[in-house]
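Take this structure first; my questions come after.
With one protein chain withheld, the remaining protein chains of the complex are depicted in position.
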Amino acid sequence: MKCPSCGREIPDDSEICPYCTASIKHRVKIRTIYVIAISLVILVASYGVLAYYGGEVPITKIKDLGLTDNYNFIRLHGKVDGYPWVYENDYQVTSFRFKLNDGTGSVTIKVYGDVIKRMVEEHKIPAMGDTVDIKGTYMYSSNSLILNNIDYIEIEKPEHKGVKIDDIFNAAPWEYKNGDKVFVNGNITSVREFSFGFICTIDEKFDVLIPRAYYSLHILNISEMGSAYLQFYGALEFYQPVAPSDTYKVVNLPDLLSNTENYNGSYVRITWAKVTDRNILNNTITVYSNGSYIPVYVRNGVKYYAPGDYVEIQGRFINYKGNWEISVSHTNDFVTEPRWELIEDPTYKVLDKKEYVPNGPMKEFSLVEIKGTIVDYRIFSYSVSLTIWANNQSYMVYVENKAMVKNMDYGNSVVIKGIVTLYNGQPEIKVRPFTNDVVEVEV
Amino acid sequence: MTIGYLLMAIAFVLIGSLIGSALSMLPGLHVYNVIGFFLLFYFTASFVLDPMFMVLMLIGMLVSYAFVFTIPSIYFSAPDDSTMFVLMPSLRYLKEGRGHEAVVLIATGALTGLFAIVLFVPLFMGPLSIVWDIVSTHLHWIIGAVIAYMLLSEFPKDFGRHKNPLHGLKEGWKTIMAGYLTFFLSSILGLITFNKTIVPANHAFQSLMAPLIGLFATSSIILNLISKYEIPEQNIPKSIDSTPQEILHGAVAGSSGGLFAAFLPAVTAGVGGYMASHAFAQKGDKSFLVSMGASRVVYYVGAIALFFLPVLHLRRGALAMGINLFFTPESVQQFYLVDMGIAIAGIFAFFVVIYASKFLAKRIYKINPKALNLIVLGIVVALVYFMTSWQGLIIMSVATAIGLIPVLFNSRRSHCLAVILVPIWLNMSGIALGGFFGLW
Partner (left out) sequence: MKGFAHFLAGLTTATFVVVIANMYYGNNIIANEIVVHKALIIILGGIFGILPDTIDFRFAKYLQKHDYEVDMDEWNLNPQLVATTLAKAIDQANEENREVNVMLHTIKISSDQWRQYSVQFDTKNKKVICEIGPIISGFEKRPYITSYLPPEKAHAEASFKADLEYNYDAVTHVDILSGPDFSFFPEGNNKVRADFIPWHRRWGHSVTMGIMFAPIGFMLFGFTPLGWTAFWIIMLGYWSHILTDHFGLMGSNMFPPFTTKRVPGFKVTRSMSTLANVYTNYLDILLITFNVNALNYALSGKDYLSMQWLSYFGENISYVEWYLIGIMNYIVYYIIPPILASYLIVAWIRKRKGVKELSEKEARTAEQLEELGGANV
């Protein structure tokens, strides 16, 4: 016979080949190994099926995230908390971020580079109050999730409810909920720039915040929005200028007045009250809340709180010359005017496009273009107020940003494009920054 | 995911395996060098091709390399026993006319290694990530321990015939000293390469290529060129002389060694497999050959699997680093795709190895591999020149000289790996030796 290993002729009864020492008895067939190799096909098929059906990542609760999830690819499901923000350099947006809250905690979602580009192209832009299903790499140290691909985010936008500005303006905090999705109709009458975005007043009453993220990514075009009658879509947020603190006890006004001795000298907070009377001479306003009245002594700035305003008061409850009052005089005390405002979604609808009408009628919220001569001007710290003469009449012009005006001098001719608003009942042309409004002084 | 995408993925894996198998037949050519070349090409065309397809193609190349590399290492390396103390098992098999059997044993090992990757690594995903979290702050002493073991475990190879103790020491320590010399010179070469390479800056991302080719490829090609060839006629058996236990033992040892090497930075398959063969008290040529195949596959391919493993994403090995330049692994789906690709390429490469070996075994005694070795030397030199310019050629020749020391003095060749191991270890332990050589 032949040795099955080396192929040389060996005696028939040998158990070991005398030439190559190979065992003749204990051998493994190569065919068996082929079968094992081909059995890999089962694994191929199962991985193929797994890949085909997605390999969906299970949803993780934010509170369960820990050190062992660092760099892990996880999936979260929750609501966008607040509005997105961006980091940018001189040329482009480098990072787009927002907070995600699933009820158990919150995580910062970070989007970079090309993913931002694709996000804008496919208009998959998260906004406050949206329900988001997201997959990404979790970074433990910064408690953030990096979105590596725009396909890994699913955004579900809730239905918007229509409201009127008058309903929302001065509405009490309990009448709406934070994050309620609404739309309102109106005209932008004022634009103020902040680091986080632009606060636009619509119809001189209601504030809409356009987050800088949407502006920098050219999703919301303020100049287009400025020259139209618009439907604003967004989420409501109750804006409290000063954050509540623990040292002040939230009280109900009737409670306070019925337990005066208990509360004597304590720091209290009245969350919602209406100013009914104002006495400039002794710096006092009287407010009304839940059926009771109380005088409030305001050391600074009493002139800002006119009767009819809704205010939030934080101060010390004391007895002054036999009368119970709240004294707002300590550094942490305040009187503020909290309001509902709208955080703009990355969408809006143009209801009526408006053009600048040369020498147009001074109708409220209409756009006009006036060419005239400067007869008077005053420069304030941020803004400029002008009086111009044209068409044999004088026009009041209010420029919101003084950087828009150059070479101002008496007698110079000027072209004004702006929106007509009413100021103390008188029509006035308001020139808003970041819109198509202009002040061009010809030297 | 659509069926079309899946089919495209399979097609790209097969293309990669085809290219990889063809290139891996050449002795001395390492797939990482070719992959570096491919990446260069890819960056200009990245907008055309889905990066995942490119990844799958590269994985196909890598897997087939890990399998097909067996062919040149058995058939085209010098079976010159006059220069050696002990014969490598694969060479012994070739001398006995059992080259194909050795190839089958190694390929079987590689196959078991592949099973370890696609079947067991996903199962032990959780423990692996925990272990990584635990040891990641202790790598400096773990890698230091690997180096210490490499240096301390080499025992003298002599025949006990000495006139006096001094003569005995000289005889016994000849191989050890050659090994230490190799280690020392390689680590200095590594320090220079890592800290201040003379390769021009625009090629510097490939600065390790020249020393590695010099240490491992050109030195063995030169050995092949100078040694004499007498390859006997080969037999093609239908069964192999082994038992399932031996295969299992080799597979477990080789896979653990490969996984160890894939898991830790700077440790390579040779070192890992060597340590595992000690850890599993391995004996016998058959389980050694099996473990050789398994450890190499688990090291090369496992590094990629660990890179895509959902909780780990370890970046190990040149391919993972290269892929990371244009791609970040993220989803479980990609992991499934990659594992599928690995398995497909594995089946393909296994049969390529077997049939290529059958083809060669019948003709090998007629072929003069010296011509082939000369061709490959030309290719390698051209590649080094193209990738790292003439400065790279200088580094390569220095590295070749170092790589010849273990070949000529019969010490362990894995000492050459100090070129990577030592600089990375020093960097990890915060020891700045480069100052001695005026490198910064």
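Letters A and B mark the chains as written, and numbering starts fresh at 1 in each.
In this section, contacts are C-beta pairs under 8 Å (C-beta built on N, C-alpha and C of every residue); 3 or more make two chains touch, one makes a residue touch a chain.
These numbers come from a predicted model, not from an experiment.
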Missing chain: touched chains present in the view: A, B
Residue among B:122, B:144 or B:232 touching the omitted chain: B:144
Absent-chain contact - pick from B:7, B:119, B:135 or B:225: B:135
Residue in contact with the excluded chain [from B:191, B:222 or B:275]: B:275
Hidden-chain contact residue, picked from the options B:51, B:156, B:200 or B:378: B:156
Touch residues of chain A, complete complex, unshown partner: 14, 16, 18-19, 21, 67-68
Residue ranges of chain B at the interface with the undisplayed chain: 81-82, 84-87, 89, 92, 95, 130-131, 133-135, 137-138, 140-141, 144-145, 148-149, 152-153, 155-162, 165, 168-169, 172-173, 176, 249, 275, 278-286, 428-430
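Convention: only the chains that are shown with their structure count from here on.
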For chain A paired with chain B, centre-to-centre distance based on mean C-alpha positions, whole Å: 54
Touch list for chain A against partner chain B, complex: 3-8, 19-20, 22-23, 26-31, 33-34, 36-38, 40-41, 43-44, 47-48, 50-57, 67-73, 135-137, 148-149, 152
Contact set on chain B toward chain A in their complex: 1, 3, 6, 96-98, 101, 104, 107-108, 111, 114-115, 118-119, 129-130, 133, 235, 237-244, 247, 310-311, 313, 328, 330-333, 335-337, 339-340, 343-344, 346-347, 350-351, 354
